[in-house]
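With one protein chain held back, the other chains of the complex are shown just where they sit.
Note that the chains are named A and B in the order they appear, and that numbering of residues resets to 1 at the start of each chain.
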Amino acid sequence: MIGYLIRRVFQAIIVIIGVCAITFILYHLFPGGATSEARIILGPRATPPQIALFLSQNGLNKPIWTQFFILVGHVFTFNLGYSYKLNEPVATIVLQKLPKTVLLLGLSTLLTVIIAIPLGIFQVLRRNRPSDYALTTLSFIFYATPTFFLGIVLIQVFAIHWHLFPPEAPQSASVGQILGDWRALVLPVFTLAAVYIAGFSRYMRSSMMEALTEDYVRTARAKGLSTRRVNYVHALRNALIPIITLLGLTLPAIVSGALITESVFNYPGMGLAFFNAAINNDFPLLIGTVVVAAMATVVGSLLADILYAVLDPRIRYV
Amino acid sequence: MSPNPTLRRLAALGTVVAAAALVLAGCGSSSSPSTTTTSGAAPTRMVKVPGGTMTIAESAAAGPNYIFPMMGGAYFSVANFQLIYLMFRPLYWFGTGYTPDLNPGLSVAKAPVYSNGGKTVTIKMKGYKWSNGETVDAQDVVFWMNLVKADATSWAAYVPGPSQYPGDVTNVVANNAADTVSFTLDAAYSQYWFTYNELSQITPLPIAWDITSAGAAPGSGGCSGAAYTSVTTSMSSTGTFSETSPSAKACAAVYAFLTGRTEAGDLGTYATNPLFQIVDGPFRLSEYDATDNGATVVPNKDYSGPVKASIGALVLAPFTTDTAEFNVLENGKAINIGYVPPQDIPVYKGKAFGPAGPLSGSNNSQLAGIYNLEPAYPWGINYFSLNYTNPTSGPIFKQLYVRQAMQSLMNQNLWIQLFNSGYGSPTYGPVPVFPPTKLATPQESSNPYPYDPGHAKVLLTSHGWKVVPSGVTTCVKPGTAAGECGAGIGKGAQLSFQYLYESGVTAFDNQIRELASSWAQAGIKLQLEPKSFGDVISTAATPCVAAKACPWDIANWGGGWIYSPDYYPTGEEIFASGAGSNFGGYSDPKADALIKATNTSSSLTALYDYENYLAKDLPGIWQPNTQLQLEEVGKNVCGFSPESPLFTWVAEDWYFCKPAK
Partner (left out) sequence: MIPLTGDLPDKEAILPDVPGMGAELPGVEVTEAGEAGGIGGLGRVIWRVFSENKLALVSIGVIVFMLLFCFVGPHFYVTPQANFVVTSVGQVLAPPSSQHLLGTDPNGYDTVGRLMVGGATALEIALLAAGIATIFGVFFGAISGYAGGAVDAVMMRIVDTVLSVPTLFLLIVIAAILHTSFWLIVFIVALAAWLVPARLIRGETLTLRTREYVQAVRAMGGGGSRIVARHIIPNAVGTIIVNATFQIADAIGLLAALGFLGFGVPAPGTSWGQMLSDGISYAQEGAWWLIYPAGICIILVTVSFNYIGDALRDAFEVRLQRR
């Protein structure tokens, strides 16, 4: 296990360097190079001396390899620098936005799990019957509806027409206050969850179906255990294992997974920070958010693997 | 001056500059009781309700994020001007009613007096007070000038060159006894131009800011007291700027401290930093949220100006998108002053302007009960650039008849009606036609090239092109004689161009589709290519060099040019040969001479000559100015109108009101 972990950490480091390299290369492929980048930041009235100052202040006039090694060094020392546009250290911005997005995604994932697991089981037990068709169709419709459309429809119906919920997410910066304003969380959390539910329930359905065909389930049935007991105890327990690991794999979504929900519900989190950085060519912030996304991906899949090993005794990592 | 991005749906305030379209409100200097403007309703007399917290929507994803008045390029945005000018007043305030005129009442100095053949400018300060008791005096002006001179390249509005600001100012001397400051210029300039475009950029700074560490004695930085001539700098051949004198180094140190990571570089402390509580404007910052750039300002009790704020606080509420803002607006009363996208209000078919200001039709039915619709027209023009430096398409664009054909295929009024609900103003030349001022000539205002597809075809056919409607028009008679295509255009050359435009704005997308369709009538084929605002600008700003693939033919960043904060609409930054923002490299000796005259001659005739020539010579293709802001002003908000076209806020005039009994 220790050897395995060491290997995984090593792999993670390689992946993060790779991510830096991709981001760096793409950024430098930009037509017009660093001068164009400077102009996007400084505005069209930027004159050559202003551009020269910007390039030297940000080390963009150094040789390309030097720039890359400086970047990798900064990333691994968590020195993410200052945003070109937002007048703040990248680390501060990430620390401000990350909890907001984690909260939104956490709540919607929770809602997803609460709805999707029973739904998935139901879909197996009532496979190809009208009630399965109806529920599956509903979950697919939510899945198929573009997020921006769903969000806007929900706002029109529940906020503008019926005045049941506010049209925007809580506007506070602190997690405690955001949670306190629970009514404002309802629509964004549901919008985000609606998309996940179909995915999770489909997964649950498939994994439950598989579990029901396993030998031990058939054995349990043969031993005369009630169908209900077999379904809910033996098969369910095993079917849940992959679901738990799936949760680990939703981690990368903290960067851009909630982008559209954030923008529709006026909730500036990681997604919008990332999007604006990309649109505005704010390289330090961009690399900061991309690295956070990469770390989340790496940590998420590591967690998924470990959980899998812990929960399923048949798996051994060597 | 600055180009500005169009209203956008998502986040992306394309970096740069005066995003005028995104701005919410204009300003007004009148505090007389306002009347509702809803058509049909009889004007209601309103009475003032003092105090209260007023909330104004910030433009989408473009909240203020800078507090120091000498902004670098990355922070040179309308949102920052709005917040900063609430607290730190510029030497001269522009915006009187709905015109961009100098407003003597709101300025901290009396009108400039030109002498010595226009080479000396003397300015008498009004003696306003900073909130720490200091006087807003001549020395504060010198402080600004010294800082700008020593750190020119850090400042967004710096234009290199001898006859540009600040290089054209050879000396600035404060006469403390008389409280006047006199500027010595290197040549005689147009008084209009110097006042509107150069003096307009000065913001006096308190001596308490002349420090290099927190809590140091005011003036200890050694910049405000230095003689302007002792601040010297040099520019190396590689464009590296450096301070060469001790005074210059002192000023650079002060600038570095003020903008460093403990002061203007620390958003989290904006509302608590004692330095930034020293204000001479009608408000001071009381809350600032670094997370989303939301801000709250409260009245400055020591403001010396004519009108003191009567509201209790002004909240600048941040929004991620226009849609999010609209939802909140529609939902009820969370914001007092907001804005709507054009497609969300009924189409208006009336005149844009009356003698009292912009006119409007009926409001969105959901909003009409709570808000009045008040359009605000920006002080700008709109056009898109042709790439004269492109080896293939450049020679075609250099032919005036081609540009005339293109312009004749632009149905500006139709666009305004169709895609902007009737709110917008056509552009016919380099001087804005709306709002009406004495600067626009009748010749320009009459539209030299009205919409006429037939004429466009004739122009092309008569110059040796085979016009193929809905296809591609090709040159069949190359040559430079009359009736031939023109220099540099070979046989078989095609009127087929790559057209970069700003993506993601519904109304603008629709305009561009219409444009492509309209130009196809004369066989001018466009390959449309949406890009982000920043990408369009940076591509267009890079001139093409021979031997390298040229990445663009036509670029449309959607917002044209806003004349702010240099308000005199001369073309030295956009249409002069080699100018920094002359995208596409338009170059015409006569235009250059006329531009020079507008900068040096104090007669308005120079401006008229310039605009009449450029209106006809088409440096770019004029398109409608649809960057106006459609404000939704709460029915209980008075004093907001008239709005200036410069988008700065005179929030001390705003107050809550209710109908008189």
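In the analysis below, a residue touches a chain if its C-beta (ideal position, glycine included) is under 8 Å from a C-beta of that chain, and two chains touch if they have at least 3 such contacts.
Since we're looking at a predicted model, the values are computed, not measured.
Of the options B:Glu58, B:Glu243, B:Asp266 or B:Asp344, the residue whose C-beta touches the omitted chain is B:Asp344. Only one of A:Leu53, A:Leu111 or A:Val195 touches the chain withheld from this view, namely A:Val195. Listed for chain A, the residues touching the missing chain in the whole complex are 11, 14-16, 18-19, 22-23, 26-27, 29-31, 128, 133, 136-137, 140-141, 143-149, 152, 156, 192, 195-196, 198-200, 202-203, 206-207, 209-210, 213, 242, 245-246, 249-250, 252-253, 255-260, 274-275, 278-279, 286, 289-290, 293-294, 297-298, 301, 304-305, 308, 315, 317. Seen from chain B, the chain kept out of the figure touches residues 8-10, 12, 323, 341, 343-345, 364, 366, 411, 414, 418-419, 470, 498, 503-507, 509-510, 512-514, 516-517, 520, 527-532, 535.
By definition in this document, only the chains that are shown with their structure count from here on.
Across the complex, chain A meets chain B through its residues 31-32, 35-37, 39-54, 56, 82, 84-89, 92, 96-97, 152, 155, 159-160, 163, 166-168, 171, 173, 262-268, 272, 275-276, 279-281. Every residue of chain B that touches chain A in the complex is listed here, in rising order: 1-3, 10-17, 61, 65-66, 72-76, 152-154, 156-160, 235, 238-241, 261, 264-265, 267-268, 289-292, 294, 317-321, 323-325, 327-328, 330-332, 366, 532, 534-535, 537-539, 541-542, 551, 573, 580-581, 583.
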